[in-house]
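A single protein chain has been omitted; all remaining protein chains appear in their positions.
Entry: chain A
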Amino acid sequence: MDPALATFIQTHLVKLAELIKEPPLPLDQYGAQLLELIDPEVNSLSYMAVLHTLLLPNVTGPREVILEKLVKFLLGFDPRQIRYAGSHLLEILTLVCGGSILPPSVAVEAVSTAILKIDPAGAMFTSSHLQLARLAYSTNNIDPALKVIEKNIVFYPGMANWKKPSMLCDMTLSPSVYIHKETGFTNPVKAASVLEYDMLAGMMFCSKRDWTKAHAAFERVVSYPTRDGGCSKIMAEAYKKWVLVSLLFKGKLVPLPLYTGPAAAKNYQTLGKPYKDVGSLFDTTNAGELRTEVEKSNQIWQEDNNVGLIQEVLSAYQEWQIKNLQNIYSKVSIAEIRQQTKSAQTGSILSSDDDIEALIRNMIISNSLKGVIEKNDDGTVFLTFLPASTALSEAEFAQEMTKTAVQLKALDPIFKATNERLGTSREYIKHMIKEQKRAADKSELDPTMGFESHVDDEDLMGGVMSTT
């Protein structure tokens, strides 16, 4: 079935190219009508060929109709056929990501869907990813892009040892094989593109206040592989945000990942100093000092566009102070909490017990604190901290474990693809051949009794002995 389909698509493409070049009827007049006749899900290639001609270089024909068709196509094309026309699709995606022909919210939704149609696992980075991220972030249409942004990207275009697959329509192919600049699905990308993408992703998660994911995204930038003492400006910017987000996410400074480039780490020390200073004060009880430290560097926050994050950090300070109290108290009255925790926004304690109670209630509601507020017989209001996790029943635990196992299983195709790529690299094959030869040499009963292999081990005496 697959080989037949492949040949059929090839011939179809040739015909299509001819037709588009010399259409029997002028497309700019009849194109829209023609699109009415074709089903984008069945005849994706033909549909796209027409659409492409109508859209590029300029939109020709009835604009509204064509744009509607465009969205319909992006949401519904057949990913299998489209593999044969990656470059056309890329041109259309680039156009849409430009943001000028479709309303941004529609554009982001359509491009996100299209990207995931091409690569359902979303594991491959393409130039469209970056364009999508830019469009989504700059127009603040984050939600529709999240389904792409949240995917773990592990493959990058331009990986060495790429071989054109025999059949592009093979649905078991790893995305790293069919998404390539040769197939047209992506433009060549640079390191800066990857960095910028993760940076934008981090900032999007920040605006969604999803600190865990933001932290992970910034960390990808901060610890990006470097060579020869390289460090890019984006990495330094990301470091600053990473420090602040780690305060929000963990309540304290976390050490840099071990695999951070040494030169980059050195640069972070100097460039990120004001941020580190704030960070090291965050998990102390010294609210006033934190506040002065923040105010001291107001200029820097502004220059770095981090005023919003800094405000978040200041307002999160007291919440973390309260959270840390659970390491000391099991039950504690609201009045005592008020006395012991200060707000970093004012540098002093809150003005009334009601304020602090409201703050704690909010924390409990938002699930950032496990506890209950109770009232004593004598009228003291107090907070009881609850254990962070309760024991799961055997069945629940088994369920959790199965879920985890499924997640790990999902990594399988990635392992397989990586294994295949590395396994077929020139160096590895050379090495294998050498190893096999050695093994063959050994098994053969050669007259030197393995003298040579002993020589390899530099065990000259051993070799000599065995000949005697």
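Brief remarks follow.
Simple rule for what comes next: contacts are C-beta pairs under 8 Å (C-beta built on N, C-alpha and C of every residue); 3 or more make two chains touch, one makes a residue touch a chain; residues count from 1.
In the analysis below, contacts and distances are computed from a predicted model.
Missing from the rendering is one chain, named in UniProt as "COP9 signalosome complex subunit 1" (options: "COP9 signalosome complex subunit 1", "Translation initiation factor eIF2B subunit alpha", "Exoribonuclease phosphorolytic domain-containing protein" or "V-type proton ATPase subunit F").
The hidden chain makes contact, of the residues A:311, A:330 or A:362, with A:330. Taking the complete complex into account, A:263 is the one of A:106, A:263 or A:300 that touches the chain left out.
One of A:3, A:120, A:229 or A:423 touches the chain omitted from the figure, and that residue is A:229.
Contact with the undisplayed chain is limited, among A:11, A:100, A:299 or A:367, to A:100. The chain not displayed touches chain A at residues 56-59, 94-95, 97-101, 131, 134, 138, 152-161, 176, 189-192, 194-196, 216, 220, 224-236, 259, 261, 263-264, 267, 270-271, 326-333, 336, 376, 380, 382, 385, 387, 389-392, 397, 400-401, 404-405, 407-408, 411, 414-415, 418, 421-422.
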